[in-house]
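As you look at this complex, bear in mind that one protein chain is not there, while each of the others sits in place.
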Amino acid sequence: MSTEPLIRWDWIPDHWDDIREATFEHLQLTGSSVAIGFVIAMAMAVISIRWRFLYAPLAAVSGALYAIPSLALFALLVPFTGLGYRSAQIALVSYTLLILLRNIVAGIDGVPQSVKDAADGMGYEPWRRFIAVDLRLATPTIVGGLRIATVTIIGLVTVAALVGSGGYGTFIDDGLSRDFPTPIVVGAGLSIAMAVVFDVLFVLLQRILTPWTRVQTAQEA
Amino acid sequence: MLQEALDYLTDADSWWGRNGLVNLLWNHVRLSVFTVVVAVVATIPPALWFGHRRRGGDVAVTIVNLSRAVPTFAIIALVFPFSLRYGFGLGFWPTFVALFFLALPPIFVNVYLGVSEIDRDVVEAARAMGMREREVLLDVELPAAMPLIATGVRISAVQVVATTTLGALVGFRCLGSPILQGLSTRDYGKVIVAATIVAVLSLLTEAFFALLARRLTPWARSDVAAARVQTSGAGAGSEFAV
Partner (left out) sequence: MSGQAAIRLVGLTKQYPGADRPAVDHLDLEMPAGEIVALVGPSGCGKTTTLKMLNRLIEPTSGTIEIDGRPVNELPVHELRRGIGYVIQHTGLFPHKTVGANIGTVPRLLGWDKDRIRGRVDELGELVGLEPEMLRRYPGALSGGQQQRVGVARALAADPPILLMDEPYSAVDPIVRARLQDELLDLQRNVHKTIVLVTHDVDEAIKLGDRVVILNVGGRLEQVAPPAELLASPASDFVADFLGEDRGLKRLALLSVSEIVPGDGPIAEVGDGAEIARAAMDEHHVDWFGVCRNERMLGWLWRHELNGTVTDTDVRPFRSVVRPTNTLRTALDGIVNSSTNVAIVEDEGGRYRGMVRIEEISEGMRA
């Protein structure tokens, strides 16, 4: 080990196919978890806004799920849903809930009451106002939540490899078990790179979806 | 399967001895507490200073974003080969170093925000009443930032307790060890018991710090502090810096 370099560059072209497959798995697991999590969180947010007293318990439950260590949650699911994709996905979805729920509710709460009143005054039906005004104006905060959730999940997917769901974590696990640093560095590096890429993509998406926020900052400056 | 868990629970061998749950729990808690204490001692003074000078906001935001992008598993895995190379061995040290880097960002960012976002009028009033800089910092800024400082330490502590579990991967004997063993030998009773203990430990940590924060800051409603974090420059980031 003492003579082993941190990274052997020739390892990468030799494992090109593995890397491509792991990238696909990592993306798939991240994308599906965030998407499912978003649907559930949105439903929870709508319920929380309609029946305010339900927000605290819903937030507490998602908070408790969030606090459970990832390895423990993955492991707890394995006896019931088996090693692999499904256990990983259930755990990952549960981690997105707190972030997304908080951001959706905070975003909608942040819409000025005067704007909501004006929309009501112009004759929007309640559901239509919710979609066209409340959700639309909450977009920056909601996209911000998706950004944090996605980047967080990309990191957690590496841990999910321990329960056999594939992704970059497989390289890290492999490197650890063989005392061989190269796959660890490659797996960690790729995971970080993917997180950074998505971070930037979400910032861009946020700009495209919310042109009005740029106008405001221009005026403030 | 629950029967297996029950059997494991009621077997005295599961609890006692070098690899028993009691000893593993003790190791787990000991490393977590040690790490959080070291992180608090190492982080709070510079964060206070940056916050007091109201400089370094960009640094804080960068730290949050970076720490979110770097997976904890990767930190532990990356520290491991170095630890072996430089003679720190398996187990305690690679896990500690990884946890330490993990524990820093939430504390740094929340202390920094807590101090730098205190109403400027409050700090000016303190100086105008004749407080010296040290008194401004210790008598006004530090206590006024306490809700966010408590939040930062809580987030850090919960993450550390959770992530210590992964130390088992690099040979640290903690509550993660029976989980990994159980997964590889399909001894699911063991997995369920150990994972449940870790989950409960995390929730207790969260609850402990939430109560502590409430005791320390009777003047601040916790939702006010949370709202401040949400709307602050680093976005909701400081709350969710994993």
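Each chain carries a letter (A and B) given by its place in the written order, and its residues are counted from 1.
Here is the rule we go by: a residue touches a chain if its C-beta (ideal position, glycine included) is under 8 Å from a C-beta of that chain, and two chains touch if they have at least 3 such contacts.
In this text, all values refer to a predicted model and were calculated from it rather than measured experimentally.
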item: Touched by the hidden chain, restricted to displayed chains; value: B
item: Residue of B:Ala42, B:Leu90, B:Met131 or B:Ala207 touching the missing chain in the full complex; value: B:Met131
item: Residues of chain B (touch criterion as defined above) contacting the omitted chain; value: 119, 121-132, 135, 140, 143-144, 146, 217-220
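Basically, only the chains that are shown with their structure count from here on.
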item: Between chain B and chain A, distance of the C-alpha-averaged centres to the nearest whole Å; value: 20
item: Chain B contact footprint on chain A (complex, rising order); value: 1-2, 4, 6, 63-64, 67-73, 75-76, 78-80, 83, 98-99, 102-103, 106, 141, 144-145, 148, 151-152, 154-156, 158-159, 162-163, 169, 172-173, 175-176, 179, 181, 184-185, 187-188, 191-192, 195-196, 199
item: Chain A contact footprint on chain B (complex, rising order); value: 1, 65, 68-75, 77-78, 80-81, 84-85, 158, 161-163, 165-166, 169-170, 176, 179-180, 182-183, 188, 191-192, 194-196, 198-199, 202-203, 205-206, 227, 230, 235-237, 239-240, 242
